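One structure, pasted below without further comment.
Removed from the display is one protein chain of the complex; every other protein chain stays in position.
Naming follows writing order (A and B), and every chain is counted from residue 1.
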Amino acid sequence: MIRIENVSLTRGGARILDDVSLTLPKGGLTALIGPNGAGKSSLLSLIARLQPLQTGRISVDGLPVDGTPGRALAKTLAVLRQDPGVASRLRVRELVGFGRFPHSRGRLTPEDEAVVAATLDQFDLTPLEERFVETLSGGQRQRALIAMTVAQATDYLLLDEPLNNLDMRYARDLMRRLRALADAGRTIVAVLHDVNQAAAYADRIVALRDGRQVAMGAPAEIMTPEILDAVFGYRMRVVDLEGRPMALHHL
Amino acid sequence: MRAVRRASPAGLAGVALLLALASASLFVGAGHLSLARLTQDPAAWTLFAASRLPRTLAAILAGAGLAVAGLVMQTLARNRFVEPMTAGGGQSAALGVLAVTLLWPAASLPVKMAAASAAALAASSLFVAVAQRLPPTQPLLVPLFGLAYGAVLGSALTFLAWRTDLLQYVEIWINGDFSGVLRGRYELLWLAAAATALAWWAADRLTVLSLGRDASVGLGLDYAAMMRLGLVIVSVVSAITVTTVGMIPFVGLVAPNLVTRLVGDHLRRATPWAALAGASLTLGCDVLGRLLRHPYEAPVGTVLGVVGAAAFLWLLFGPRPARA
Partner (left out) sequence: MLKRERVVLASLAGLALVATAAFLGLNLRGDLAFALELRGVRLLALVLVAVAVAASTVTFQTVTANRILTPAIMGLDALYAFGQTALVFGLGAYGFASLDPRLKFAGESTLMLVMALALFLPLLRARMDVTLMLLSGVVLGVLFRSLSALLIRLVDPTAFAAIQGASFASFNAVRSDLLAIAGVVTILAVAAIWRARHALDVLALGADPATGLGLDWRRSAVGLLALTALLVAVSTALVGPVVFLGLFVVAVAERLVDTRRHAVLLPAAALVGVVILVGGQALLQHGLGGEGALGIVVEFLGGVVFLALLISEARR
């Protein structure tokens, strides 16, 4: 369970998050949606203790994120920011191997090697394992980074716009993999730009706007013209497509 | 001079500052000098005419020349943070003189000067050519490249000098110092003043260059010719300064930046101001160097290394972050 209580954040005088409180139950895939500047990424990086908390409290699985030793938290929660631009010359296998760092401090045990191999396989990266990350295409790199995060084998996965740089096919592939991971018992929180991806794959959607939580609920509850208008500031049609709501946000 | 006349109160203040610094420069130094002694003591008059006056004029001319050269260079490279001295111009000018000294020891001063100018021209052309190819999204890359480029040329210079036992000469060129300036040894700096005047004469066309190649050609300008003219001005000023008084860092950076913040980037307007600011800065630092450990002196290159680097950092981080 991720518990967020009265979290506010100001940066350079601007209010990024304004007294956000919400509780995300364990398990399932949660999508964070909202317009640019709503505070989605900031909220995610606060949960992942990538930024210090200014006010309020956040705990993941009962561990307060500002008081728990980094390593213990890293075995509970894995995070991937928007393309961190890996600067160093690494092979795909080495990169994914870093996911095991919290467990073995860099010296991979046979057990770690097995996890890495399985994760590479799971993300169709085995044929690429000896390639340098910098030689990969954007989509392949994104997959490798997500594989690293998954190899961390944590109960909680936080992903900031994981679909960035991915074409339609890989975006769909990734959402299906995330869905499978969630079905296997992991808790996933992802910032998503496309409400329809959220509607199709998420168990629940949290909508933010101007640093406040506007709505939270199952996709069917959120995907209404009224709520989407309240979130994004314009009216869009929502149609029913074989039992799934779909927003015609581009029309 | 319309631009200057319109801003006359500020202009007057600037000229007054320069005059004050100049009179300080005339009467500050190891030997004691005062107005009273000047009229009575012939030795004092000799000191004044042979050393103090040339020194003061040299600082004014070099400072003004370097500041305008810096302004022109910034226009050519289309980057606010470059200057001729530290971006290879100074080092290559010294390389040129060194080469002539080695190959033709009996060469006259004008020949050496020509060699220095040619070397500086080659180095500056290469620098501007590379600077134009660096991505415009990263403007700070250009000065960084310039500083490293200058350092590489500098180590080539040191190596050559060291192999030929001329390190002491090179040391004089590298470290700007006005203490050795005497009557008869600085007059070439008037050429730098002429180059400055040339820059002012061509100011309108040079300013168009800052719009870039395409826009310049579109406006009917002979881009290549103007580029050459600008580079020649920059190189000649660098070369003359290095061979007469040595490298003086950062004047070409600090003075134009201060000026363009106030009056804008049009060279017609900025050139006289930059000359004034550069002259004041150089003269002020020279006087400061003489006062710091009176009666001994700290060379102006060292003083400006401190003052200029600090000012550079202020330009980078200070209020109103400058966009290059």
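In the analysis below, a contact is a pair of C-beta atoms (placed from the backbone, for glycine too) under 8 Å apart; a residue touches a chain by one contact, two chains touch by 3 or more.
This is a predicted model, so every value here is computed, not measured.
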item	value
Contact residue for the chain not shown (choose from B:Tyr149, B:Trp173 or B:Tyr223)	B:Tyr149
Residue among B:Ala129, B:Leu182, B:Leu262 or B:Leu313 touching the omitted chain	B:Leu313
Absent chain, residues of subunit A that touch it	45, 48-50, 69-75, 78-81, 84-91, 94, 98-99, 101-102, 105-107, 149, 152
Residues belonging to subunit B that touch the chain removed from view	81, 130, 134-135, 138, 140-141, 143-145, 147-149, 151-152, 155-156, 158-159, 162-163, 167, 171, 175, 249, 292-293, 296-299, 302-306, 309-310, 312-313, 316-317
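Please note the rule applied: only the chains that are shown with their structure count from here on.
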item	value
For subunit A paired with subunit B, centre-to-centre distance based on mean C-alpha positions, whole Å	55
